[in-house]
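The structure's right below; bear with me while I get my questions together.
Missing here: one protein chain of the complex. Every other protein chain is in place.
Order of writing sets the labels: A, B and C. Residues in every chain begin at 1.
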């Protein structure tokens, strides 16, 4: 069972809270959900929406086609009416609103929608869109929001302007009632969310009113909950992973969609830990600094790492570009610093609140000169959590910057997961060659077999760091033979990492060996797996999905082995160039035979991926997806 | 005829001037020269040297083995004695100087040299080094610099401390006299250089004194000069090219080895041009701005380009890293801006005054998100000049940033070239689709077949630019369909460029088709060509040299055709990873079979390249060069 | 190219945002001065404030740049084509946080630009973090805890950095603000106009109500004379203006704090050593004729001849 639901409305009108309440209610019944939040780079007034998949088994993607659309404004109808398959909840008040009276709608959207309605001979208004849906077999559920508001106002004896606030709850209550689910769970979710009494009442009355009006359209078996579960978005998953992994210092400069991670950590700046010496439960502080810019952010984090702190920063494209020089210093000085890189639409300011996978090659090649970088790309919320710890471990083990790639499509996607999936007990902390030297004097950059020198921290011995080429002591050295050796020592660490990190951890495989392989990485993973399941279920087609999880050191040998005998290799990723495909070619000599690409800023949905894969299998070499509103 | 000469001495002691005088004297006789300047990241006191090849035919590389070493201090002897093959000029005063008494010498150098002398059972002093040379058949020319100084002081009636200044001239005069060349040319070169009378006299007397003491060791046929020639370093070659190409705005932040280019332009800020309307000779100003940092530098240049100015900046690694974000804005806004990227030793501050080719992949992938970049790499001084013009033409034609790669090894290398090599008459200016719109209102980003929109400049029409994704007007647009199209439009320009720029211009071929190919790019070109000539001359071996000159758009089809039937492909470049080799593999699927690499910060010399190629041909898969002091 | 009819965009600032007042004043100032809008370039940074050029209700040219970098773009535009009038609109995070290096550095140049600082005390577009002008200890709506950074005073900083016209306006006194802008737009040299800009969405402290009862005009002070008329007055006028700029509490001054027209603009400084800069606009020089360079390279070659 899988139902796709969507709610839309103006940014700042409370869509997120409502979606959250709705999700919580469903979660309490044992449903899994996977939801994505889309919004403009705007504070108030532009169209935003929440796309949710409800499932009785673990959900991992969204669908562009929505079973139920919950709306109360005209713009939501215009943005999404072509995607609705079963039910559309709309506001009777906006039926006559013309497309050209919606000022907040982008001219490009209005033009496209207008053209479509015109082609179909329909009126360029909400009613035209409703007719379009109706003719597609969509059931229309009119809601007189005004009346509900009036009733609420009357019952609670508050002005209409206050009662207005229950509009969102009305929309979700209608959806929820249509699903035929028990009212109490929704009420409880509301109670958990709204602490202020008037608002609480307001919403409760709205629910009552709705339930008295709406009849169920679905009858869903209630799965119930066997295991402990949490609902997290990607930002929080990473933050939690960092904290569990021992984060001690985080610097950041505000940027979408990265800063929510830092805000979360800031709100949890003091954490409990068990003092291993005494066994006592104590508190420690994670220093979180809002820096003046990203140049400062990366350097503060790098410097903190020199003191032995597990240290990180989080940013997205524009900020990461500004970190290029700092990362080079960290590489040159063998500093374990972690950068969580939330990819959003580029280039430049691009689409600041939309997703993208176009920064992969930049991350792999960032900074002038050569130095080892470790690059990890998480494919889902569980990996985002685990990779946050892994990033620290690899950074300290190989004493080099680690770039942890997460996309906006994960950062702002919400997933319900079983706590056991996190594998908390299996999570290790590896601090690498961290030492307290017995001597005062110390060779920070001593030559070793594996390229990794024992690492002491500032304050524990005398030592020198410099961004210049240096000798074992960390003093500037321009001597050519030392240069060749010291450079090699640094680069060797990546070779050591390549030897030590099992290739099986760098690639995740799904499905059996088959003549068809799909290569993917990052957030499309969920959609790809769901699409393949569907294809297999329907056509008996066997596909092996290869998820690239660590791009540097690249698992060349294993991947080559996996790809060698494939007849069809479809690369699915969210950029124009097929960047992972290019890397695969560089590293293995084997090129994907087909590409399914997307760069419109919207996450990959399982239905469009399915369609895209089918097209590829039918011979289209380069399929471009354009789903999402 | 090819003679390799070197002069060394402390930074700030006038080595460069002397080398220049020496070169000028030789040039006036019709010799070609190719020289390289090596120096520490230091103002005064560290060892610097000038390595020159003198030739009767066009010279294009240096040799690590030097025929004549001119020295007056101990440190020069210690740095270079192992490389001298024929003659060593030394100061009788420093013979007893111990290796450990030279304070300015780096500990790593002292250790290495000390070990070598010890192994040979020689004293760790200049005299030990002299013995080492003697035993290698090197002829030692002792010079009592003190006595010359005294004589000069006496003759000119100046204090010894003033006469001291003639030490450099003494060293070059000795070298020059050894070559058996006519004194007048040296005297004239001195006259051209020293304007201040005392200094002029000083140097003239030193020359007289030397010529009365030294006997010729060589008897060189004097080639004489048939063609008009200039002597330029790489910085100046680019600056001249930019000026000829119509540079109107240059911003920079001081950095070695880039800023000499800007300093040169600053000194030539007003240039003559022929007003095409009136035919008059007029002056125009090139605005040169010393910015507060490289972030400012790139953005100022980009902004100037928006006004229609041919606009550029010049930097090296650390500065280029800081330009990553700005380049993305230029890419997003389709701005023709040129960045001359002087590569020096990285990562981080690295070896600020030494060469490197390790920034290639960074340059190709710089900036978050995807946008077209054109990347050109010059292989010699003539190309540096021509590519500076080409960079502007391609930038304006494809309305996108162009990165022009030049290495420190070219920037600080001096070459004598025939003016006709510059091909001044053949040089074209192509401003692309530059228009003055008739209407006030204007679609800056109009969709076109080739992805290139007509470009008007600020002040000529109303228009909008933004780093956000935008519509044809340049207004922010987040609409997904426009996004897909506008993104594609930008990327398409690179495909257009790939179609339009002949692949034959992107690759330069030397030698006939053969089973062995050497791939190279940038400054190693000269050394590779000289080494191959030598190999061919000696062994009859046929090798085809493939110089990659434009890396983006990459000449994939032609290169693939060239490489397809090769048995041996040797990649020669100045970095650890074999970056060009990796790109070749990504783009053609063909991997070099051998690598000759170098990353010690010193330029490739023809002798070590020759040796390296031989090793590769003998089966060594990865040859690491380490020549140069 | 399609026939184009110019129309303004829908403005997506929050209702009640102070930016509306700034935009109004700016348009009015431009119109009242009768500036040739085709020669006018509005350069902006990133933030709510950064959208200003897109929201003009008259056609202008807008260059919406990078976070913190607007001043550097504006400098490049002005110097390569000094015939353009260049105005910068930026946020307090934009100009005084990530961009403060450029904010200070351009002061040394006195390039003829007007910098309009939208001071709302918060990072609007990234959801209300503290900006560099927010005072320590204040807790605006979306801060988890009171701000732990001290504030930087834009007026003090601009004067310290070399700005030659430094003023403060208030977003809801459009008329007064417009007059400040007119002064700035029509002078040579670098001008700063700090604008007190309420952000009703995130800054619940510095609201319209807060300012309405506090702002007063320096003009109305009997002895206020911010203008440097002789070189010798400079130090005294600067430190007086700085002292005045520290007044913040029950009364908040707006108006001109400092003005010094004796300092040559950067364009004038360039022209001092390069006379042709005044005659030929660099961006407009004809560098090409019939596909060939017009630049005469002979002298340059000669210098290098051997």
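Rule of thumb we're sticking to: contacts are C-beta pairs under 8 Å (C-beta built on N, C-alpha and C of every residue); 3 or more make two chains touch, one makes a residue touch a chain.
Because the structure is predicted, anything quoted here is derived from the model rather than measured.
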| item | value |
| --- | --- |
| Neighbouring shown chains of the undisplayed chain, as defined at the top | A, B, C |
| Option from A:292, A:370, A:498 or A:530 whose C-beta touches the chain left out | A:292 |
| Sole residue of C:50, C:101 or C:198 that reaches the chain not shown, by the stated touch rule | C:101 |
| Touching the absent chain when the full complex is considered, from C:45, C:162, C:198 or C:282 | C:162 |
| Options C:242, C:256, C:280 or C:306, residue touching the unrepresented chain | C:242 |
| Chain A residues touching the omitted chain (full complex) | 23-24, 27-28, 228-232, 236, 240, 243-246, 248-249, 251, 268-277, 281-287, 289, 291-293, 295-296, 299-304, 306-311, 325-326, 329, 389, 416, 419, 424, 427-431, 439-443, 446, 454, 457-468, 474-476 |
| Sites on chain B contacted by the missing partner chain, in the whole complex | 12, 40-46, 103-104, 253-256, 259, 263, 266-267, 290, 292-294, 318, 348-349 |
| Interface residues of chain C (partner: the chain not displayed) | 97-102, 104-105, 107-110, 132, 136, 145, 148-153, 156-157, 160-162, 235-236, 238-240, 242-243, 246, 263, 266, 269-270, 272-273 |
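One rule holds for everything that comes next: only the chains that are shown with their structure count from here on.
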| item | value |
| --- | --- |
| Chain pair with more C-beta contacts, A-C versus B-C | B-C |
| Whole-Å gap between the CA centroids of chain B and chain C | 41 |
| Chain A and chain C: spacing of chain centres that average the CA atoms, whole Å | 37 |
| Per-residue multi-chain contacts in chain C, two or more chains | 46, 66 |
| Shared-contact residues (touching 2 or more other chains) in chain A | 40-41, 318, 348-349 |
